[in-house]
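Before I ask anything, let me first share the structure, which is written out below as structure tokens.
Only a single protein chain was left out; the remaining protein chains are all shown in position.
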Amino acid sequence: MSFADWLRADRLPHIWCSGCSNGTILNCTLAAVEAEGWDPDRTVFVSGIGCSSRAPGYISTDSLHTTHGRALAFATGVKLADPSLNVVVFTGDGDLAAIGGNHFIHACRRNIDLTVVCMNNLIYGMTGGQGSPTTPIGALSTTTPYGASEPAFDLVALAVAAGANHVARWTAYHVRELERAVQTGLETPGLSFIEVRAGCPTNYGRKNRLREVTDLAEYFRTKSMLKAKFDRLVAEGRPVPSDAIVVGEFVRRSNPAMGVVP
Amino acid sequence: MQGNTASAEGAIAAGCRFFGGYPITPSTEVAEAMARRMPKIGGVFVQMEDEIASIAAVIGASWTGKKAMTSTSGPGFSLMLENIGFALMTETPLVIVNVQRGGPSTGQPTMSAQGDMLQCRFGSHGDMAVIALAPDSVQEMYDLTVKAFNLAERFRCPAFLMADEIIGHMRERIELPDHVDVVDRRPLESGHLPYEAGEDGVPGFPVFGTGHRVHVTGLTHDERGYPVTTDPVLHEALVRRLVGKVENARREIADYRVTNPDAEVVFVCYGSPARAVQQVVADHPDLGLGILRLRLVWPFPEHALAEFPNARVFLVPEQNLGQVAREVERHVLVPVVSVPKLGGELHTPAELLRAIEEARSR
Partner (left out) sequence: MKLVIDENRCKGCNLCTLVCPYRIFRPGTRANRKGVLVPELDRPERCTNCRLQGLYGRTLCGVCQLTCPDQAIGWVRERPYEPAKIEVEY
């Protein structure tokens, strides 16, 4: 078996644009569940609404494509009602951090045994490129035509503070690292949150001088900084580029969790 | 026993093993009873972060095959509306107990009302048919909660117990039956597509984790469950089936009580106002009054109105400005008089007698 066997081949090609990172992140997540040896008949994928949230529809398992922002609340019900099911959640930055922000912090607080993969493309993709709570200051979107002026959420810091047992950040460029991070998430009892910086060439790239898909990949490659290096620079009091994407594992702990098979 | 507690007990008797909720007056005692009882019977109680999450968790739990419920009141019910539509579209069985209080907005948290009757009927967006029951006693809080589960499971849809504060907080002796008839959801047979409906318009249920690998989406979907969002024919067929499976069973599932079918002046009532009506009718046998008491309000049993062939006028006392009166009006040729009562108290006998007087002099 390979991760490709988890796909609903009869639904491909998918609806995502050419070069959209969502497809890559789907592959990496499926590679992780495959490596983990999970049974497709006992695995459920849950999502909200957005381009990213279409992912479960392409996976040949039980899946629940819910309402905007509410994936974690639905997943909480699934997992608590039947903890023997493996539950993975796909969500977008708008889905998770805007309309679903409250469910996000409470799912982390409950530390419920889910693996949450957030495809953070810094924008509302599905509705045509409006600003989201993670749109960086200065970035252009259809609702921030003069550059975003609101401070953005640091999703990783939020998940750590709210109590998730495992928190990591990678980009869609780091396919192997991402696969391993998801696998660690699957293995960690409690909530695992993996933020994946994703490219939306159609709605983010076009407006923000990352026109080519390969430009976005280059951007992720060059702007990423390993957490170890970031920590070292900070400890030494040396400057860190403001646009650095700090990647790596931020926390792994074994605080009491809910929804774990006794 | 208190009405709200009776509802919780009825749910348990019907097989409910998952409760997700958020505290709100005057329904909180349902959640509190579930918090005490669920862990003792191998069920799950979870207090969610809000009512949107509550119904979401209940829907998620229902897909694992558990019978699931939430309880709330007006403000929380308003928050649930989007996901009620999701449950309708995805054909997820669940029960919502709404112990109604005075609205709009925060209104009168501790006072009774029936102002959400049309909200439950039409509140979520899109066309829909719903099942709503209205208890008029503590016993019925129990019995109709059981019934709500049975209907939800049979038709694969949300069922509402539209109680009100008076019934929810009332204390009465009730009889807990040794045996209740329980309907369980029909599982999806292998070889069938997940949304391939039988003759009754209801597909078998593919419980998560049993190998059906079903995709559940609130998007318009085909029989495989796959999204198909731009095919007008498919969309219409789906919505008509969802509405039809409930509407076509209107006569069969109708549940009402008829008193004095020869009457010329007939009350149509449900929930706590029915108690005031019954009192007045019992106290004035000389007035020749009839009662149609609805235990099930939606789908509206219009044929029940024909049980009163001599009716010259229908009086509809409600704790709202005439939400069900409007529905009665659609189905009869004689006058229909709404007898609204806002503020949270029951209609007084004097108020009902005055309404009778005015109706007779028409």
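The letters A and B name the chains in turn, as written, and every chain counts its residues from 1.
Just so it is clear, a residue touches a chain if its C-beta (ideal position, glycine included) is under 8 Å from a C-beta of that chain, and two chains touch if they have at least 3 such contacts.
Just so you know, these numbers come straight off a predicted model, no measurement behind them.
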| item | value |
| --- | --- |
| Touch partners, limited to displayed chains, of the chain removed from view | A |
| Options A:Gly23, A:Gly50, A:Gly131 or A:Gly185, residue touching the unrepresented chain | A:Gly23 |
| Residue of A:Pro13, A:Gly37, A:Gly237 or A:Pro262 touching the missing chain in the full complex | A:Pro13 |
| Touching the absent chain when the full complex is considered, from A:Arg176, A:Arg206, A:Arg232 or A:Arg253 | A:Arg176 |
| Contacts of subunit A with the absent chain, listed as residue ranges | 2-4, 7, 12-14, 16-24, 27-28, 31, 175-176, 179, 201, 212-214, 217-218 |
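Basically, only the chains that are shown with their structure count from here on.
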| item | value |
| --- | --- |
| Where subunit A and subunit B are represented by their mean Cα positions, the distance between them in whole Å | 39 |
| Subunit A contact footprint on subunit B (complex, rising order) | 17-18, 20, 44, 46, 48-50, 52-54, 56-66, 68, 82-83, 86, 206, 208-219, 226-227 |
| Partner subunit B, residues of subunit A touching it in the complex | 8, 11, 40-42, 44, 46, 56-57, 60-67, 70, 73-82, 84-85, 102-103, 106 |
